[in-house]
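Missing here is one protein chain; the remaining ones are kept as they sit in the complex.
For clarity, chains are labelled A, B and C in written order, and residue numbers in each chain start from 1.
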Amino acid sequence: MLIVMDKKATAEQIAKVVQTIEARGFTARPIPGGDRVSIGILNNEGPVDPAHFLGLAGVKEAIPVTRPYKLVSREVQPQDTVIRVGKVFIGQGHLTLMAGPCAIESEAQALTIAEKVKLAGGHIFRGGAFKPRTSPYTFQGLGLEGLKILAKVRKTYDLPVVTEVMDNETFDQVEQYADIVQIGTRNMQNFSLLKRAGQSQRPIMLKRGMAATLDEWLMAAEYIMAGGNPNVILCERGVRTFVRHSRNTLDLSVVPVVLKESHLPIIIDPSHAAGVRDQVIPLSRAAIAVGAHGLIVEVHHEPDNALSDGAQSLYPAQFARLCDYAQRVHALIREQEEEK
Amino acid sequence: MLIVMDKKATAEQIAKVVQTIEARGFTARPIPGGDRVSIGILNNEGPVDPAHFLGLAGVKEAIPVTRPYKLVSREVQPQDTVIRVGKVFIGQGHLTLMAGPCAIESEAQALTIAEKVKLAGGHIFRGGAFKPRTSPYTFQGLGLEGLKILAKVRKTYDLPVVTEVMDNETFDQVEQYADIVQIGTRNMQNFSLLKRAGQSQRPIMLKRGMAATLDEWLMAAEYIMAGGNPNVILCERGVRTFVRHSRNTLDLSVVPVVLKESHLPIIIDPSHAAGVRDQVIPLSRAAIAVGAHGLIVEVHHEPDNALSDGAQSLYPAQFARLCDYAQRVHALIREQEEEK
Amino acid sequence: MLIVMDKKATAEQIAKVVQTIEARGFTARPIPGGDRVSIGILNNEGPVDPAHFLGLAGVKEAIPVTRPYKLVSREVQPQDTVIRVGKVFIGQGHLTLMAGPCAIESEAQALTIAEKVKLAGGHIFRGGAFKPRTSPYTFQGLGLEGLKILAKVRKTYDLPVVTEVMDNETFDQVEQYADIVQIGTRNMQNFSLLKRAGQSQRPIMLKRGMAATLDEWLMAAEYIMAGGNPNVILCERGVRTFVRHSRNTLDLSVVPVVLKESHLPIIIDPSHAAGVRDQVIPLSRAAIAVGAHGLIVEVHHEPDNALSDGAQSLYPAQFARLCDYAQRVHALIREQEEEK
Partner (left out) sequence: MLIVMDKKATAEQIAKVVQTIEARGFTARPIPGGDRVSIGILNNEGPVDPAHFLGLAGVKEAIPVTRPYKLVSREVQPQDTVIRVGKVFIGQGHLTLMAGPCAIESEAQALTIAEKVKLAGGHIFRGGAFKPRTSPYTFQGLGLEGLKILAKVRKTYDLPVVTEVMDNETFDQVEQYADIVQIGTRNMQNFSLLKRAGQSQRPIMLKRGMAATLDEWLMAAEYIMAGGNPNVILCERGVRTFVRHSRNTLDLSVVPVVLKESHLPIIIDPSHAAGVRDQVIPLSRAAIAVGAHGLIVEVHHEPDNALSDGAQSLYPAQFARLCDYAQRVHALIREQEEEK
């Protein structure tokens, strides 16, 4: 942290800041500049809260210098985290394709779609049993029954499954049935849920909050890792901006930054970013081209009758085409990376 | 909902949309226009998901026409909700001032600040026992011990207390000690928590999510009301934008819109919006002037030593001045309203 | 500027950064920290471009420490700028109310509205002669004829007038007829226009760009002042965010920050922020309460027939009430300021 003083800060004010820093156990290092003094804070472990200093007399700004995260950081762990789920790998050079309906609606629906996903080349089946819905009056998911259908999908088609957990009460249940447990965008800073996820044996797919900064997202992952669970998959699904031509704005620039700052795998959800089917295939190709480790997309055999999010679900034939596209773009990118 | 068709949509495509609408139990009303057809959806109870129609061939747009909320809506309940906590009223013509530290740090700290709050004219004491923190490595609150200190504050100074609940596991505890239970910005769409809050006997103060639209916020309140708890207080605390001169952008334009759309009281948290002390008093005056029912502000007797959010906490003398300012601005606004 | 190096930056990389800084004529001061080195840049006049250093090997971040603006800064000029237009003052303790139609539509329209504005207590008449319109197919303003009508308004009612200039070709004309020349939000960074404004004898009202940071806005004002024109009035009119319940999000937190950072007067345009009439009076009161020096609002005697922006225009009776409200809120705020 660097404390920048006002041009007119007095010697007393500077001394008070130094003293406040040292009272908190850090080292203060004043840096006289051309027209104002700055004070560096050294020997801090973990982040320093700028709020401690911003209110002191003569202080103009408090600028964080180091990143607040540790365990998720590539500075701490240089090699990529690769997560294994059955025969499927996530991270590093692998391309992992997850697909399925927004919500599990019935056994027949899930099995029908899962067969298509499997045939198309999908690696992991997705489907919501507990659904976070904006309105209390819309379909909230099948709950436990949905989880049991997922188990049947896994067994029938040898597909690992990923599904969302919404609270600590149902965490045990979800954990029992899911191969990967998803924490949704609205719960990215549900710290109680993150702590519980830290004690899970399952890999956690952590979706980015709708307006989360990179630091907040990585700190949410840090909660899970600090709790003892090293298997975190980051998932970008679009952020909220002024833009109205897509439901959210897919932030693909976050991918190279995550790859640089962290060792965790990152996958992209183009379906929730787009909100409409037309954008899903182009955005998927872009996601692979920018360097993401995989995709999670919505697929439905009868999207017009889906209980939720039909408009953004691909038809199975589109998903098959997407798998083919994605593999070829990925192979090209891998080849290019190796040439470097 | 209005379905707008492409200019070149065929009669078959239009018939398919009509049929899809009616298959979901609604009435479809085609409206031939100058150069394209639109189709109105009638007889729906509650919101219709645009996703059901956006993917159909020939459909250009699906435009929601009615608001999705019911119980929170002024169309359903024309008269203002007024909430009573002990001798304190919240809503309608009342001005309610809530203040206290960000976090309860010790009994001595809480009692010292509470005394100042009481003397200054504050009506309700705030203080966090369970703290949602971005980093797992920073102070997470005193938990149950903090709740007990709040009980002591209530008893000692006859001040009702408001404190945040973070999960369902600790809801019973918080409910037992708090007069008003707060749901924080990061949990605004933690639907499991909202459902539990719907069963509570306590009024719930629901902070707006960091990037929540008005509809999403009111729908979160709808969850609580639909669960059986009519006592919801809305709290605006700034939203996330590109702006960097304040921690968040306080959205005061939401106040007249909430007053028009809903019967629920709305209060403003200028401390979290600002992030620095300097902006708190001006924004508080603006909040009253725009028509809010009250304020919740952070006050600390030694902000430089606070365990969290010191920079945005007012000194007790500043809070006393703020109470005086707020009462006078409020009286003036009330007078002006009555002249109309 | 502070250059923060990677933890693993080598001595050679640090030396290269030092050398690059000094090659640009600045002084480099390395600051060895606990786990990484930072390098301060001293003796720079004006802002340093972080882009010069961000690309060097071993550099993690380049953090600006000083503000880029000079002439607009309160550090350079501690006393408030007060601008005089005829008998009207803008800035410091004055409250200045500007009002009129969005666009000048005819002499009769302008005179009718101006009479109402004058009677209600408005100080300055606003009205567009050159209109920036999103669509090339909508009314673009009366141009020179509009300016002449403004001159008639000024003469008839002894009201100074403010109107927008859109380009350098018509600047001479606008300057000849207007008492205050407005630069609109879409031209805030039209640097050729800013340079021309710097040579004008007229005060310039500089609207904030739709997504401008505080620094960008003040730097646009700096262009005008650096060109030789000290009379700049800042005008906040709402910024673009994800919010949809108002046309733009009025950023009132910018007011206390501007008052602290700059000596220039700041007024608020609630009409363009709101987009609908209902929000204008509450937001106007809030604007005065937060400390702004005045308002610019749209008023029309027949808003339903206005050629532009009718929905956000106040009726004359509403404006009269607003003037009364604004004066009383302002008097109260002034009184409170003096008590401090």
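As a convention for this text, contacts are C-beta pairs under 8 Å (C-beta built on N, C-alpha and C of every residue); 3 or more make two chains touch, one makes a residue touch a chain.
No experiment lies behind these values; they were computed from the predicted model shown.
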Using the touch definition given at the top, which of the shown chains does the missing chain touch? A, B, C
Across B:123, B:240, B:293 or B:330, the one contacting the chain not displayed is B:240
Touch with the missing chain holds, among B:31, B:151 or B:331, for B:31
Mind listing the chain C residues that contact the chain we can't see here? 20, 23, 46-47, 49-56, 68, 132-138, 166-169, 186-193, 195, 209-211, 215-216, 219, 222-223, 226-227, 240, 275-277, 303-306, 308-313
Residue ranges of chain B at the interface with the undisplayed chain: 2, 4, 7, 27, 29, 31, 33-36, 38, 40, 42-44, 61, 63, 65-66, 75, 211, 240-242
Residues of chain A in contact with the chain that isn't shown? 211, 213-214, 239, 241-246, 249-257, 260, 273-274, 278-279, 282-283, 285-291, 321, 324-325, 328-329, 332-333, 336, 340
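Just so it is clear, only the chains that are shown with their structure count from here on.
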At the largest C-alpha centroid distance from chain C we find chain A
Report the inter-centroid distance (CA atoms only) between chain B and chain C in whole Å. 30
Report the inter-centroid distance (CA atoms only) between chain A and chain C in whole Å. 38
Quick one: chain A and chain B, Cα centre-to-centre, how many Å? 26
Touching two or more other chains - residues of chain B: 211
